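Here's a structure for you.
Missing here: one protein chain of the complex. Every other protein chain is in place.
Think of it as A, B, C, D and E in the order they're written, each chain with its own count starting at 1.
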Amino acid sequence: MDNLINIAITNLISPPILFFILGTVAARLKSDLDISAGLGKTLSLYLMLAIGFKGGVELSRSELSLTTGIALLAAATLSFLLPLIAYGFIRLTTKMDRVNAGAIGAHYGSISLVTFVAGTAFLETHAEYFEGFLIVMMVLMEAPAIISGLLLARRGLTVAQDKRKPMLSPKLLREVFFGWTIFILLGSLLIGFLTGERGMAAMAGFISLPFIGFLCLFMLEMGLVAGRRLEELQKFGLPLILFGFYMPLVGASLGILTGLLIGLSLGGVTLLAILCASASYIVVPAALRHVLPQANPSISVPLVLGVTFPFNILLGIPLYYHAAKVGWLLVRAG
Amino acid sequence: MDNLINIAITNLISPPILFFILGTVAARLKSDLDISAGLGKTLSLYLMLAIGFKGGVELSRSELSLTTGIALLAAATLSFLLPLIAYGFIRLTTKMDRVNAGAIGAHYGSISLVTFVAGTAFLETHAEYFEGFLIVMMVLMEAPAIISGLLLARRGLTVAQDKRKPMLSPKLLREVFFGWTIFILLGSLLIGFLTGERGMAAMAGFISLPFIGFLCLFMLEMGLVAGRRLEELQKFGLPLILFGFYMPLVGASLGILTGLLIGLSLGGVTLLAILCASASYIVVPAALRHVLPQANPSISVPLVLGVTFPFNILLGIPLYYHAAKVGWLLVRAG
Amino acid sequence: MDNLINIAITNLISPPILFFILGTVAARLKSDLDISAGLGKTLSLYLMLAIGFKGGVELSRSELSLTTGIALLAAATLSFLLPLIAYGFIRLTTKMDRVNAGAIGAHYGSISLVTFVAGTAFLETHAEYFEGFLIVMMVLMEAPAIISGLLLARRGLTVAQDKRKPMLSPKLLREVFFGWTIFILLGSLLIGFLTGERGMAAMAGFISLPFIGFLCLFMLEMGLVAGRRLEELQKFGLPLILFGFYMPLVGASLGILTGLLIGLSLGGVTLLAILCASASYIVVPAALRHVLPQANPSISVPLVLGVTFPFNILLGIPLYYHAAKVGWLLVRAG
Amino acid sequence: MELKTIKKVVIIAELAIKTDILNLINEMQAPGYTLYEVRGMGERGVRDYEATPLEYFKNIKFEILVDEDLAERIITAVMENYFEDYAVIAYLEDVQILRREKFKPRQN
Amino acid sequence: MELKTIKKVVIIAELAIKTDILNLINEMQAPGYTLYEVRGMGERGVRDYEATPLEYFKNIKFEILVDEDLAERIITAVMENYFEDYAVIAYLEDVQILRREKFKPRQN
Partner (left out) sequence: MELKTIKKVVIIAELAIKTDILNLINEMQAPGYTLYEVRGMGERGVRDYEATPLEYFKNIKFEILVDEDLAERIITAVMENYFEDYAVIAYLEDVQILRREKFKPRQN
């Protein structure tokens, strides 16, 4: 327990987290501090490229094993299941209609890249290794979540609405499989894999040295954005807000169990927990505008950005790491 | 004297200064060389974050002493006094009305971050240490200057104008205390202070390694902007232009005296001189549009950007350093 | 031959080239992956500043010799001659009118900076030195090409069109001599030259460490842009498309011969070949809009971007290096 | 000077239907369009991509100069297909031009 | 097709009064607005944030579709409060819409 508190404090007093807090405070005090959307997009691009490339190099170092295949399958399955669980909780505890409950489910089945990156930075300060294929797992956790959430949501559509947008439109496929985040993550991973150590030597001055600094800038922006959307939570009932807190815990638990079962490293288990706990605020809401325009993003986005994201960043990550460690030691011991 | 010339030449033949000159030449020759406003904003953000963070880490290394408190008080006082001096000079030597004379005073009581950063880069090539709290001093030199300039300027308003904008509006307070420059400087400083050496290790690849390069890009933009505004000086009388040259000397002298009195390091004395000598062209004109819209920024901004800024960058910094050194050696010897 | 294949594969499996391919694939699959124009401009600025500065430092290391002068003269001459050759080929093999044939000539007489930068990165992995003045040669290969292409094209103008735009307008001169690319390249070169090793030490963390990473981002954008314009090639006849392939070979051959004659290093010969083989898609089309608006950039730009640029990047560079090596060894042996 | 009056169709909408509108413009053979990035507020709340850099908050604006007839067909199509589910407004303005041919529907 | 004519209020102003105008729009319960970043020139000289990246040189433009009555009240308020001290112009245009309700003042 003492250990957990230590870990949590170390997490809080790290530059990325403090810059996130700085951003939130600036937004709450209505300062004109601002990160332009253009810089924000550049920073996401950078983070994805760097994390993808590093993952690829890491992959090139290890041999492909059965575990990899199982892990990828597990990731996709979790991403398909989590929306069902989320949908169940929401329908049980709130008066939310099916369409929006399904949409929210899709967000929580999917993942947040920055939370994942913050997780890798956290693991680095704790000198924990993680498997390169975790990044492929992350990529595989978008499409199933969207499809699963969509299946749930569409049961709430009127016949007229249902007709206007067929379920499996080419739009859906394009959004889900050729989206820029997937492209850049998988592309960089492949390039890292192909160029291996030689590539890493050439790229390290770009993707490693300034990495934490760029992450800090991005977290500053995340703080600003999250802080600006906090207001919107006021119109939400307590049950929905609570969902934003407990759903990541549910997700993380499932992630830890699965990770231990598959036999991932401690770092890998932690990251899978983070993936399950985190919720999407970039890819999923954008995709749903195309394939489920009846869902209202002014419900899902403030919930994810205003509750779940900060919770994971500030408290979740060290918590999941601690829980994963306990589980991992038990498994090792047993 | 020979020494001063050497210092001045070394300053001139350094990449940041040469990029400033390149920018000015490009602007004068009406080249289409251009730094986008977005990149410019990113560069300021970077410089503030880096300088704030470094200052915070530096602060965490030393113990807080009485000197710190006295220095902060002195900075605020200087910043309040300098506008009075500037106002006096302008009203005596030109026909400028009270409103604009007060506004210009506010600019000169405040500071220019880039000049300060150029000063720290200069000190680094001369291997001079400076106190981390200089950055807090810098932050404290904005609000007093604006209030002091405003008090002077408002005596020139008509009763109608005076009524339209009360002196102590919430707008003024927001502009002056929650402005983004202050937020990012103080925020980064605090984060640097809290994370200390561990933070520095994580951030060095971002805030130290590429620092001079980013400064060069920023100086290039400053050169372009300054060069483009040179024309506007033509409509100014000679007395006002001369003011743009001698006012920094007055400021620097006061800064050196104060620095020596307080007992700052040689680097600290130099930087305080630079703070006093430099004038604001970002924060103060923007704030005055809100709280003193009658003042004409087309007078103050070309004066600061076209005369005082280049003067400080090209000649002022080595001069102040030399003067500070002479004073410092005298004090030490005495 | 085996050696050539090795070199070619090493080139293909390097991060910058793979990112170019990634961009092309994303564009072809109509992914929404996108590099904003603002980031693209920043990246070009960075590449020019870095390459110019490095060249300047390199120049400061060597003594200016007669070879330098001859090389510069040769570069300008090649740049004036290549449009004549290109014009001849096009007029002989296609039905293109004089105006557009001349315009295309101007593109091929001029150069592509990114191709050049990719060439320097390639040489670095092969540990080949090249002369700093190659960058000055590059700068000198813009104006002659535009003037030469213009002379050819204007013979196709009607009397009325001819009158509307005099050949040697001040606009032409400004475009050709004060363009931002020339300014930043020559300016950085001069600054590198003046500040020498001391400047390099201060700037290395900016212009060397992250260089390949920035190049990768830029190549990703180039891939996107090239991929998006591939469609337009469909309306072109085969002879014109073939021209986009063989013209770089013609240029490279001339470049290699000239380079060997002048006595450049192997790296230098390769880079001169690359300069001659590459064609402009930034400076020349923009300049021609001002001085030859009758030319249709929708012909020249897709040809350069869709055919010649990828050809040089993917296959040309290793080929020219191999050919230069053979020639160079022969000369040495002879 | 002889000026003719034609219509400017203005559509302000969320990014999600950008491609749809481009397709519509193409199908209806409108002779051209001009596109802006804007921010705004309306029934569906504040949409400001700069303040909240999520694609969902991007707003775009189309201006299409066409004959009255085509103008009405475009605005009707937009209303019918998108008003219910998306953030979008559309309206018409009169503009005066010199050469009417330039703004005739494209002939393929 | 039955079109109704309403007004578009256009305000081009320096950044400093952006928040003020947003407040005005809010107080007058205008149903929406669209916001642009622009550059320009007028009585108070060239205002080009791209050329001189100082916030003071930023120009913004508001377009507000409302009934004639509210339109006149907005433009009058802007003129009275800001014309003397700030860089600002304001004017009206006619626009034709399909559904008038969408542009009625908001009811809170």
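One rule holds in what follows: a residue touches a chain if its C-beta (ideal position, glycine included) is under 8 Å from a C-beta of that chain, and two chains touch if they have at least 3 such contacts.
Remember, it's a predicted structure, so these values are computed and weren't measured experimentally.
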{"item": "Visible chains in contact with the missing one", "value": "C, D, E"}
{"item": "Residue touching the undisplayed chain, where the options are C:K54, C:R154, C:R229 or C:H322", "value": "C:R229"}
{"item": "Touch with the omitted chain, as defined above, among C:A37, C:A201 or C:L330", "value": "C:A37"}
{"item": "Which residue of D:M28, D:A51 or D:V95 touches the chain not shown here", "value": "D:V95"}
{"item": "Subunit C, residues in touch with the chain not shown (by the definition above)", "value": "34-37, 40-41, 161, 164, 221, 225, 228-229, 281-282, 285-286, 289-290, 293-294, 297-298, 301"}
{"item": "Those residues of subunit E which, in the complete complex, touch the missing chain", "value": "10, 12, 36, 38-43, 48, 59, 61, 72, 75-76, 79, 89-94"}
{"item": "Residue ranges of subunit D at the interface with the undisplayed chain", "value": "1, 3, 8, 25, 31-36, 65, 93-99, 102"}
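The rule is short, and it goes like this: only the chains that are shown with their structure count from here on.
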{"item": "Partner chains that subunit A and subunit E have in common", "value": "B, D"}
{"item": "Which of A-B and B-E has more C-beta contact pairs", "value": "A-B"}
{"item": "Whole-Å gap separating subunit B and subunit C, where each centre is the average of the chain's CA atoms", "value": "42"}
{"item": "Whole-Å separation of chain centres (CA-atom averages), subunit B against subunit D", "value": "47"}
{"item": "Subunit A and subunit D: spacing of chain centres that average the CA atoms, whole Å", "value": "36"}
{"item": "Residue list for subunit C, restricted to those that touch at least two other chains", "value": "38, 209-210"}
{"item": "Contacts with two or more other chains, residues of subunit E listed in rising order", "value": "none"}
{"item": "Chains touching one another, given as label pairs in label order", "value": "A-B, A-C, A-D, B-C, B-E, D-E"}
